[in-house]
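Complex shown without one protein chain; remaining protein chains in place.
In this document, chain identifiers A, B and C correspond to the written order of the chains, with residue numbering beginning at 1 in each.
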Amino acid sequence: MLDKRVGSAAEAIAGLRDGATILLGGFGTPGYPARLMDAVVASGMGDLTVVSNNGGANGSGLIKLISTGRVRRLICSFPQTAGATEFQEAYAAGKVMVELVPQGIISERMRCAAAGLGGFLSPVGVGTRLAEGKQVQNVNGRDYVLELPLKGDLALVRADRADRWGNLTYRKTARNFNPVMASAAAVTAVEVREMVDLGALDAEAVATPGIFVDRVLVTG
Amino acid sequence: MLDKRVGSAAEAIAGLRDGATILLGGFGTPGYPARLMDAVVASGMGDLTVVSNNGGANGSGLIKLISTGRVRRLICSFPQTAGATEFQEAYAAGKVMVELVPQGIISERMRCAAAGLGGFLSPVGVGTRLAEGKQVQNVNGRDYVLELPLKGDLALVRADRADRWGNLTYRKTARNFNPVMASAAAVTAVEVREMVDLGALDAEAVATPGIFVDRVLVTG
Amino acid sequence: MKPLSRNAMAWRAAQDLYEGMYVNLGIGVPVMVPPYIPAGREVILHSENGMLGFTGLGKDEVVDPDLVNAAKEPVRLLPGGVFFDHATSFTMIRGGHIDVALLGAFEVSERGDIANWTVDDPGRAPGVGGAMDLAVGAREVRVIMEHTTREGEPRLRKTCRYPLTAAGVVKRIYTSLAVLDVADGVLVVREILEGMTFDDIVQRTEAALRLAPDCRPLRTPIA
Partner (left out) sequence: MKPLSRNAMAWRAAQDLYEGMYVNLGIGVPVMVPPYIPAGREVILHSENGMLGFTGLGKDEVVDPDLVNAAKEPVRLLPGGVFFDHATSFTMIRGGHIDVALLGAFEVSERGDIANWTVDDPGRAPGVGGAMDLAVGAREVRVIMEHTTREGEPRLRKTCRYPLTAAGVVKRIYTSLAVLDVADGVLVVREILEGMTFDDIVQRTEAALRLAPDCRPLRTPIA
């Protein structure tokens, strides 16, 4: 019987190694997989590349990793959280290198990897500092930046409900980056509020089909 | 009050002109917008480019258009329907030019247009006849074909339920090409089985948000 | 004359949003717009984190931590509102499906260039968010910003001094003193804060200006 449930957060992130690339779901707090990230902190792994829209705040696992210098590179669109100082301090202290990518291009680069494509031509950022060093291609008279796929070794995802095949539903704006990240990593670990029987999820409303999911941890 | 309902199929396709590009939903019969296509037949418009996975059969609006020479170019992956002869006869008689595109590349090219991108690098068809004449690019040691966006003037979509904002749900495998086509045309006309009150559709299960939809016809 | 407050600027920008428009509101003053959209107009708001069809939360409404806008503030979903993932959200943004993006900015040039993502402070990590996607992808880009910096320097420039978000994309600017449209390398002044003159605006602006023949007084019902 196919059952993707795991018993602990440590088991969910098993295989994580120094130097890995982690795709980390969430937009601020909604959809952020707090328990899985705590397990990453506990794992001791470092030299990580983390793809996350934000830089973490308020004592989260991500900000702990960053503050202790274990994130070599943060690929994000908006690292700073309003009202929080921890990221700014770690950044000013040189503890993390930031690769700033426009928000829609982060998700599109991950989708590109998920969909098995070799890159895409983006109109975003053309002629700006964020396109420096990237190849520019002209198609039908318009300039585009060639953006390359962004694939993770491990995706950490927060969902609402799952079944044992790994089908997922999300809750409101906690969906955000999670579906695209789930589809763009070699291993996808998910924490969910609730596990339901196979067949209990609406087949029309599953936002992440189980094919993209490897391990599911129920955290409540 | 924003209300995308229209009273007739003719109104739903209003503005269609000779030479237009139509994105036509459906995979065989499921999800094929029969009433809207009948209106295209009745409109008398020709010199059309039609993007459709199949070439139509069994007296459908599409096969009528093709048989009467009104489709200049059919962009499809699998024109022939098992057991049907009408398409084959029209093709052998030179009534339609076929641009054969791998099935996943048809939808990806439409998604590319929908997402405002300039093209994408595809591993599909590299070195085969279907890539002849297309630009090949090597990225990180692998060859890709540069595929360009495919945008419609009019998308014809079949959905299950809609609300007055144009939010759509589909039914089972009748979903197929419809969501990507709905998002990739200048004007999107939809026929639905049923209209429901605003707020009656599950906000987590709407497969096509109303932003992609212009006109909704209830056909039952 | 006292310049318009942030609320008053939000009010003014809201008046130009019409029935059936799909509108994205950037962080800063733009996210303050919803309560000022004239009653009865169904303007459908888009939030890049993955939502269409919401409005601000009323005073006594319950906060749902999983229901936030791009500024991570709690909001309320309207009937007909829907959720989707981030890739779909930016398909809407880049693909020309958003009618109007209302953005904050540091500076706008007379050619409609916008700079709103970094002030180049070497000690601070910059943040771009969805600004570049919105600036390039929305059908129309409008900016809400103070007319000048706290130090009194013009934000409407011949050329932006800060790194660009996108070039030549801004159509209309709502400032604390005026409403201006970008037209062929010059900003056309459509409305001037009641009690001020065109010369007052010229003195506070570096960009080339032209007075619209039908320029009207800029009045808001809130301070």
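Keep this in mind: contacts are C-beta pairs under 8 Å (C-beta built on N, C-alpha and C of every residue); 3 or more make two chains touch, one makes a residue touch a chain.
If you're wondering where the values come from, they're calculated on a predicted model, not measured in any experiment.
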Visible chains in contact with the missing one: A, B
From B:33, B:56 or B:79, residue that would touch the chain that is not displayed: B:79
Selected residue (touches chain absent from view) among A:46, A:69 or A:209: A:209
Of A:84, A:115, A:195 or A:218, the one touching the omitted chain in the full complex: A:115
Positions on subunit B where the hidden chain makes contact: 27-31, 55, 77-80, 82, 87-88, 91-92, 98, 100-105, 107-108, 110-111, 123-130, 170-180, 207
On subunit A, residues whose C-beta touches the chain left out of the figure: 1-2, 111, 113-117, 163-165, 167, 183, 197-199, 201, 203-204, 206, 209-212
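We adopt the following convention: only the chains that are shown with their structure count from here on.
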CA centroid of subunit B to CA centroid of subunit C, Å: 35
Centroid distance [mean C-alpha coordinates] between subunit C and subunit A, Å: 29
Contacts with 2+ other chains: residues of subunit A: 108, 123, 170-172, 207
Shared-contact residues (touching 2 or more other chains) in subunit C: 77, 83-84, 90, 93-94, 136-137
